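Heads up, one of the protein chains got dropped from this complex, but the rest are sitting where they should.
A and B are the chain letters, set down in written order, and residue numbers restart from 1 in every chain.
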Amino acid sequence: MTDKRVSFSGLLLPAALLAPQLAVTAVFFLWPASQAVYQSLLRQDAFGLSVTFVGLDNFVRLFEDSSYLSSVQVTIVFSAATAILSMSAALLFAVAADRVLRGSTAYKTLLIWPYAVAPVLAGVLWWLMFNPSIGIIAYILRGLGISWNHVLDGDQAMILIIVAASWKQVSYNFVFFLAGLQSIPRSLIEAAAIDGAGPVKRFFTVTLPLLSPTSFFLAVVNLVYAFFDTFGIVHATTNGGPGTATTILVYKVFKDGFIGLNLGSSAAQSVILMLFVIALTIIQFRFIERRVHY
Amino acid sequence: MVERRPYLTVLTHLTLILGAGLIALPVWIAFAASTHEASDFLSGLMPLLPGDKLVENYWKVLAHGESSAGAPPIGLMLFNSTVMALSIAVGKIAISLLSAFAIVYFRFPLKMAAFWIIFLTLMLPVEVRILPTYEVVAGLGLLNTYAGLSIPLIASATATFLFRQVFLTIPDELTEAARIDGAGPMKFFRDILIPLSRTNIAALFVILFIYGWNQYLWPLLVTTDASHYTAVMGIQRMVAVPDSEPLWHLIMATAILAMLPPVVVILLMQRLFVQGLIEQEK
Partner (left out) sequence: MAEVSLAQVRKIYPGGFEAVKTVDLAIEDGSLCVLVGPSGCGKSTLLRMIAGLETVTEGTVTIGGLPVNDREPAERDIAMVFQSYALYPHMSVYDNMAYGLRNRRTAKPEIERRVREAAGLLDIEAMLARKPRQLSGGQRQRVAMGRAIVREPKVFLFDEPLSNLDAKLRVQMRIELKRLQRKLGTTSIYVTHDQLEAMTLADQLVVMNAGRIEQIGTAMEVYEKPATTFVASFIGSPPMNLIPAASDENGQYFGETGSRILRLRSSAERIVVGVRPEDIHLGEAHPGEATEPDSVAFTVEVSGVEPIGAESLVHGHTGQGHDLTIRVPGYAEFGAGRKLMAHASPKTLHFFDAGNGRRID
């Protein structure tokens, strides 16, 4: 860790300065997290009368539970599709915004504001657009001969939440892609142009490789977003249904814990998600470190 | 641009206009819907142009709410959201400034331990520890309080890291000059460090305000009493009306009102926001 050459002395003052953050961290982060780990090793009977220590049995059961495995699958499909859709749309817009000379500020403004819209509201907006009886998209699809009803069709419900989640995330990705594009030295692009590469070729041979750090970073962030922040979209629009077609992992933790009151299993699911976030964080940090050393 | 290709320029503008349109479409539809009356949504295609019930609908949700769904007036929910978002933004900035100051400018035993404890919170989003966190808040009697809504979301490693980063770029000689000028640690913090970080503080404030405003799962859990509902979570109570058609016009009026404050903030502070977003991830 980098240090300052100058430092103040004292023990009480730094302790007092750190106290608020450490207190909040201990009470609302570390204690609950350790409780989650502890509860994941216990099982309550159906009436909540007795608690037994079951070791890793909750985890074993999870991986034997077809509903959990299907939730994993649903989450993978959902987060991969959301990341790909929102990142490609954002990249397209960023490349365009980077090209324009006139009105680029206006375009930027028009593209970044959805960042401020809560995921749940994004869900509600698209829920209206896709409403089987009155929504405009359902209406257009009907005109194309496609019958749309996400209340009954699992795949369609999945499409609804992917579209809503991506719509909200485009602006975030756009900001980073645009910053990434603007940090590419102009001279590189000009050199490629002098070497006879047309705009399309330049994009794939020069711009895109140089954007790979940004893309990698965004892939991780989008994954985390799709895993956790999208709870509101699912909860407000599909409720994980029809059946379990849109039950992503976070939604399942919530459902099993707060509605099903299956505390041990819900805690075990939390622990698995924590491990997932820790793994992603470590990957990201190693990556950032590498980038710094370049 | 490296070369002139008019068709490419036209294509570029077309892409952007189409993109901006696509991005705006859902909100336009929602706005149009919020200006009609319930009977316009009975069948066929919903209205795509604004109707004449704008004032009536918005007045209704603002002042009265949708009592049938147990939702309070959105005026109250907007107030609650504001309190929560401000508490989270101010609280997070305050405790992160202090802890980053301690970590960067002091040498003391267990400094690394403190650093890692804060760092750990980076890996524990509220969603993965909801149940036990809920139990802690319930145990402290903080359900249905503003404190319960905001404090558990206040500790965050990202803000501490951001300020640590900012402080590390402040030249040592400035600290030395201040020491020679007779400024002790807290005076230095107040007179030099805070003023020098004010753009970063403002940028972070924008991001944290939006983060706090848009919280959904957490308020859903800790508010069982409608008087503490926030706007963003309150909408779910209106959507989840069993066995009846949703009251589209009122839901959409609520949605528009709930997204308006953070969107206005982002539009007014666009430059700060973009800077803050990118710096936070550095």
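Here, a residue touches a chain if its C-beta (ideal position, glycine included) is under 8 Å from a C-beta of that chain, and two chains touch if they have at least 3 such contacts.
Small disclaimer: the values here were computed from a predicted structure and weren't measured.
Interchain touches from the omitted chain, evaluated on the whole complex, reach B. Checked against the full complex, the one of B:L8, B:L120 or B:A183 touching the unshown chain is B:A183.
Taking the whole complex into account, subunit B touches the unshown chain at residues 171, 173-174, 176-183, 187, 191-192, 195-196, 198.
By definition in this document, only the chains that are shown with their structure count from here on.
Distance between chain centres (mean CA atoms), subunit A to subunit B: 16 Å. Every residue of subunit A that touches subunit B in the complex is listed here, in rising order: 1-11, 13-15, 17-18, 20-22, 24-33, 35-36, 39, 89, 92-93, 96-97, 99-101, 107-122, 124-129, 131, 133-136, 139, 167, 170-172, 175-176, 179, 189-190, 193, 199, 202, 217, 221, 224, 228-229, 231-232, 235-237, 239, 250, 253-254, 257-258, 263, 266-267, 270, 273-274, 277-278, 281. Those residues of subunit B that touch subunit A in the complex are listed here as 1-3, 5, 8-9, 12-13, 15-16, 19-20, 23-27, 29-30, 33, 41, 43-46, 48, 94-96, 98-99, 101-109, 111-112, 114-115, 117-118, 120-125, 127-133, 135-137, 151-152, 154-155, 160, 168, 172, 175-176, 179, 184-186, 188, 210, 213-214, 216-217, 220-221, 232-233, 235-236, 239-240, 248, 251-252, 255, 258-259, 262-263, 265-267, 270, 273-274, 277-278, 281.
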